[in-house]
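Every protein chain but one is kept in place in this view of the complex.
== chain A ==
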Amino acid sequence: MRADEVTKGPVLETRGLTKEFRGFTAVDNVNLQVQEGHIHALIGPNGAGKTTVFNLLTKFLPPTRGEILYRGQPITSKKSNEIAQLGLVRSFQISAVFAHMTALENVRVALQRQLGTSFHFWKSEKTLEHLNDRALALLDEVGLREYADTLTVEMPYGRKRALEVATTLALDPSMMLLDEPTQGMGAEDVDRIVALIKRVSQGRTVLMVEHNLSVVSRLCDRITVLARGAVLAEGDYDTVSRNPLVREAYMGSEEAEEAAV
């Protein structure tokens, strides 16, 4: 555990973040603080509003009320793509790859943004080839080197999720938001992704939504439990798992999951 949280300020902070859908409050006055360098988990029963929080943080949904601060600067009014440009890059619950592009092209399309030629429709795509080395190195990093030339649609599910991580890393983000990175995976793939997240989180901050509590206990420095859109508890794994409120709202499903794993 990296427990030097007192010295560093929060990278990402929300104040009174609220989202209402026609009278239904999906996210209710959430105050979240993610510390620099942490792997921070957002857990909670189904429908607790975890993914909605993600969508609010990355502005895929506009918040009804509240404020979002990134490194102390308000980003509440920024657009999704501008937030990504600040270095706050998210993944999605279902694997988000460009299916009919090769693994290499998937990574390269993320790399090419920094070139500033992405509107140049008169240039040949050969001008992107000097990014291939960097793209291959990133694929190497997630163990996908031999898939470089494979169309993503033909890759196994677990590999697609790894490719997503490589694509995200291409942006060199200072903070990664991972939405259920191990969802729908077999035990072997889960172990691989956990190791991968641990490795790529060096020097970065990670906020992740995760159902699999064994993953959370292995990876995360801090945990926020959401229930019915509100924060129920916060702390490290031991603190949270001993909290009777959390046990009541959530741990039933943990036992079920532990039985399954």
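Observations on the structure shown:
Heads up, the rule we're going with is that a residue touches a chain if its C-beta (ideal position, glycine included) is under 8 Å from a C-beta of that chain, and two chains touch if they have at least 3 such contacts; residues count from 1.
Operating definition for what follows: contacts and distances are computed from a predicted model.
For the omitted chain of this complex, the UniProt record lists the protein as "Amino acid/amide ABC transporter membrane protein 2, HAAT family", which is one of "Acetolactate synthase", "Amino acid/amide ABC transporter membrane protein 2, HAAT family", "Coenzyme F420-reducing hydrogenase alpha subunit" or "Peptide/nickel transport system permease protein".
Within the set A:113, A:211, A:228 or A:247, the residue that contacts the chain not displayed is A:113.
In the complete complex, the residue from A:18, A:33, A:58 or A:224 that touches the missing chain is A:58. Listed here are the chain A residues that touch the chain not shown: 58, 60, 79-82, 84-85, 89-92, 96-101, 104-105, 108-110, 112-113, 115, 117-125, 127-128, 130-134, 136-138, 140, 148-149, 167, 171-172.
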